[in-house]
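This is the structure, below, for whatever I ask next.
Moving on, here comes chain A:
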Amino acid sequence: MSESEYKLGIARSLIGGGNVSRRDFIHLGLAAGLTVAAADKLFVSTARAEPMQGGFAKLGMAHGATTDSIDPAGYPDTFTQTAFSGSLSNSLTEVDAKGNVQPDLAESFESSDGAKNWAFKLRKAATFHNGKTVTADDVVTSLQYHMGKDTKSAAKSLLESVAEIKADGPETVVFTLKSGNADFPYIMSDYHLVIMPAKDGKADWASGVRTGAFVIENFQPGVSAKLKRNPNYFKNGKPYLDEVEFIAITDLAARMAALSTGEVDYIGRADLKTLGMLKRNPKVEIVEVTGYGHYTLPMNVTMAPFDNPDVRMALKWAINRQEIVDKIFLGHATVANDNPIAPAIKFAKDPQPQHSFDPEKAKHYLKKAGMENLKVDLSVADAAFAGAVDAASLIRETAAQCGIDVNVVREAEDAYWDNVWLKKPWCASYWSGRATADWMFTQAFAADSSWNESFWKNPHFNELLVQARAETDEVKRAAMYAEMQQLTHDDGGSIVLVFNNFVSAQSKKLAHGEVAPNWENDGLKMAERWWIATA
Partner candidate 1 sequence: MTSFEPIAAIQRLRRSRATRAKTALKKAPFSAWFGIVVIVGYVFVAVLAHWIAPYGETQVFSEAFAPWSQEFKLGTDQLGRDMLTRLIYGARNTIAIAVATTLLSFAVGVSLGLLAALHRGWLDQILSRAVDVLMSIPSLIFALVLLSIFGSSITSLIVIIALLDSTRVFRLSRAVGLNVAVMEYVEVARLRGEGARWIIAKEILPNVMPPLVAEFGLRFCFVFLTIAALSFLGVGIQPPTADWGSMVRENATLITYGDVTPLLPAGAIALLTVSVNFVVDWFLHATSGLRDEK
Partner candidate 2 sequence: MKNSGPGPREKGKDLLQIRNLHVEGFSDERWHPIVRGIDLTLKRGEVLGLIGESGAGKSTIGLAAMGYAKPGCRITQGSILFDGIDLLAVSETVRRRLRGSRIAYVAQSAAASFNPAHRLLEQTVETAVAHGIASREEANRSAVDLYRRLQLPDPETIGFRYPHQVSGGQLQRAMTAMAMACRPDLIVFDEPTTALDVTTQVEVLASIRNIVEEFNTAAIYVTHDLAVVAQMAHRIMVLRDGLTVEEAETRQMLAAPAQEYTKTLWAVRKLAKPEVAAEEYLLTIDHVTAAYARTVKVLQDVCIKVPRERTVAVVGESGSGKSTLARVVTGLLPSLSGSISFAGQPLSKSLKMRPKEVLRRIQMIYQTPDNALNPRQTVEDIIARPLEFYLGFSGAQRDRRIGELMHMVEMSEAYLDRLPAELSGGQKQRVCIARALAADPDLIICDEITSALDQIVQEEILKLLMRLQKDFGMSYLFITHDIATVRAIADEIVVMHQGKVVEQGMKSEVLTPPHPAYTERLLSSVPEMDPDWLTTLLARRKI
C-alpha cells in the first residue's frame, strides 16, 4: 500500500465515522496527490457510500400497464418485477452483484444425491407483513402455485425439473429434482418464485402480504405503486428508505424529462441517444452495468434456407455487430459472438473465432452452400427489443454487401411474441439472460425446450447439457460448457448480436453500492438496497 492510498484510506474511514469535514477531507486528498476537484468528488462518493436511513424516493420505471397485478404468476415487466418482486417480496435466494447466489429468505441450502435433492433451511426471524412467521408450508404452497396443470404462471417451465417439494418440519423445505442440477439455488432466485403466505392450502397472493422490505400502500395499475418501509424486515437495517413510489413512465422522452426536472429520482432504461446530453446535468448520474440480457436473431433451422449450416454461417459473418453496438445501442452494449452466455456468468468462455463483419467469409459460405443469390425475410418489431427495427435496417445494408438480400418485414408490436417469435423463419428476439449457463441453455437451446427459438437439435449439445448439469467437478464442468458454447457459436441457429447494458439514470440524491447485473434496477432490489445520500 502506497502512502497516498494509506492517507485516502484514513480519510475514507474518517468520513465513514462522520467526523471529518469536507475541507479536511480535501486536504487529506491533496496530500494523497489528488486535485481539489477529484478530492471533492471522492468526498461526495465516499460520503454517499455509507447508507443513511430515511427519505422518500420516486422511481420512474420504463414499463407499467393497466393489466399489471401483484400476482407473481405474471410480473411481465420491470415495473411489477421491481415493485412487487424485488421490493414487496423475497424469493428463497438472491444473486449478488458478483453474480453469486446468496440465501435470501432461506438461511442456507445444501444438496445431496448428485445435486438431485436440495434442502433449503428458512430464516427463523422472517415474518410476513402481517406478523405471521414464514414456514416451510408457505414456501411449498408458494412454489406449487407455479406448478401443475392449471397454473397460469410464466415460471411454470422453470419448475418443470422439480419432481417433488415437501416441508421437512416448519423450517426446512426439501426439493426432489427429476435429474441432478448443481445450479438449482440460482433458479430459486427467480423473481416469480416469491414466498407468499399459505391460506387454506393455497398461496395467497391477492392480499399483498409478503415478506419483503416494503409494505404495499397504494397501487394503481399502469400508473404508480407506493410502498412504505417494513419495520420488521428480517435483514438488519434494511431497507434504508422510508417510502418509495414506483411510477410507470413508458414514454422515453417523458422519462428523461421527468428526471431532468427532478420529478423522479431515478429512471430505468435511459435514452441512449440523449445520454450524452443528460450527463451534462450536474445533478444527474448514469449507472451502467453489463447484464446477462442479449439480443438474438433466431433462425428456424428446420426450414430452408436456414437448415443449411453454411447459410447460417454466412449470415453470422454478414452482420456488423460493432456497428449495431455503436449505432443502435450507442456503445451501451457488448458485441456478442453467437454465444448466449454473458462474460460475467460462471463458465463463460468466448468461442473462437470472433464473428464479425466479413463479406469475403460470408460470400465464401454462401458459395459453399450454393446460394449466391440468397434472399431472406427478417421479421422484426421493436417489441422484440428497442432498436430491433433499426438493427434490421443496418443488417440489410451490410448483408447486401455480401450478396444477401435481406427483406426487413416490420411486424406489429402487439402479439409479436405470439405471432412472430417461434413462428417466422427468421426474427428478432430478446433474452433477459439467466444466472447460469445451464439455465440459459436449458431454456433456449435444449432440444425439448418449448422456447428453443431456433429449433436447433444438436445431439451432442443435448448430451453435454444433461451431463454438465449433474457434474459436480468444476473443471470438467467448465470444459463441457466451453464445448457447448463453441457448438452454439459454430452450428447454432441463433445469431446472438450483443449483450445489453442496463443503463439507468438517477439523481445524485440517491446512492447505492455495487449494482447487480442479473436483472435491471440493481437486480430488481434497488428499493431495498439503495438510500438517500443527501436529505
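A few points about this structure:
One rule holds for everything that comes next: a contact is a pair of C-beta atoms (placed from the backbone, for glycine too) under 8 Å apart; a residue touches a chain by one contact, two chains touch by 3 or more; residues count from 1.
Selection criteria: all candidates are chains of the complex that A comes from, given by their letters.
Note that this is a predicted model, so its numbers are computed, not measured.
Candidate 1 is the partner touching chain A in this complex, chosen from 1 or 2. Across the interface of their complex, candidate 1 is touched by residues 252-253, 256-257, 260, 271, 273-274, 277-278, 323, 326-328, 330, 382-383, 389-390, 392-394, 396-397, 408-415 of chain A.
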